[in-house]
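As you look at this complex, bear in mind that one protein chain is not there, while each of the others sits in place.
Up next, chain A:
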Amino acid sequence: MAHQAHAYHMVDPSPWPLTGAVAALLVTSGTAIWFHFNSTILMTLGTMLLLLTMYQWWRDIIREGTFQGHHTPPVQKGLRYGMILFITSEVFFFLGFFWAFYHSSLAPTPDLGGCWPPAGITTLDPFEVPLLNTAVLLASGVTVTWAHHSIMEGDRKPAIQSLALTILLGFYFTFLQGLEYFEAPFTIADGVYGSTFFVATGFHGLHVIIGSTFLAVCLLRQIQYHFTSEHHFGFEAAAWYWHFVDVVWLFLYISIYWWGS
């Protein structure tokens, strides 16, 4: 087993980076084919391959860490750095869309009527569903922290309950946003207002779905006794991601829903 003289993890050869790269190629080129030649086969194939890759790669990481014990303190430290750097890159991703929003809204052009919101746009009332959504996400931040403390203190039942509640709150947010999208008096095609609104909130919603999925995987793992009270980095990574999603929403709410209305 351990013929190494260091505490790091030299990973066994794996096909998933290659299948992931092929999937990325198929998804992107498949989307272009769909746009121009009305065929979804390549894009669908790529998406399926991507999902299979994610499932198998992360399953292998769980096997290596939880079942084989390769995640020693230095390895865990590296994983922490990795997650922080990834979240930082996502922050920059959203920064771009906020830049676009403020670029258009701080100096509205004549074709918008020289005002923000642009002439003819009926904005959503920030004190209706958007405020509820804010409360939902903030509450989910509390429940995920509750879950973390339960895990650290070795309390299985509250850990499972609070983690499940966090996921339910996430679903509730997604459901409410879905209703808002359906009922909104403007669309993505309604000038720069529609573009900035739906691209920024749309990518945020996608990240809520991703975060909820990550938390759901953690719930399954917690039920199956993967986490110990000292070592549960998968859960911590999910919680960090979830807090990030919450903070992005707060910025969206303040900038687009409230100031921009």
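Rule of thumb we're sticking to: a contact is a pair of C-beta atoms (placed from the backbone, for glycine too) under 8 Å apart; a residue touches a chain by one contact, two chains touch by 3 or more; residues count from 1.
Everything below uses one rule, namely that contacts and distances are computed from a predicted model.
J.: When one chain of this assembly is omitted, its UniProt record names it as which of these: "Cytochrome c oxidase subunit 5B, mitochondrial", "beta-aspartyl-peptidase", "Metaxin-2" or "N-alpha-acetyltransferase 20"?
T.: In UniProt, the chain excluded from the picture bears the name "Cytochrome c oxidase subunit 5B, mitochondrial".
J.: If the hidden chain were put back, which of A:Arg59, A:His103 or A:Arg156 would touch it?
T.: Going through A:Arg59, A:His103 or A:Arg156 one by one, A:Arg156 is the residue touching the chain not shown.
J.: For the chain that's not shown, point to the residue among A:Ser14, A:Thr88, A:Thr187 or A:Ser229 touching it.
T.: Going through A:Ser14, A:Thr88, A:Thr187 or A:Ser229 one by one, A:Ser229 is the residue touching the chain not shown.
J.: Take the complete complex as the reference. Which residues in chain A touch the chain that isn't displayed?
T.: 1-7, 9, 67-74, 151, 153-157, 159, 225, 227-231
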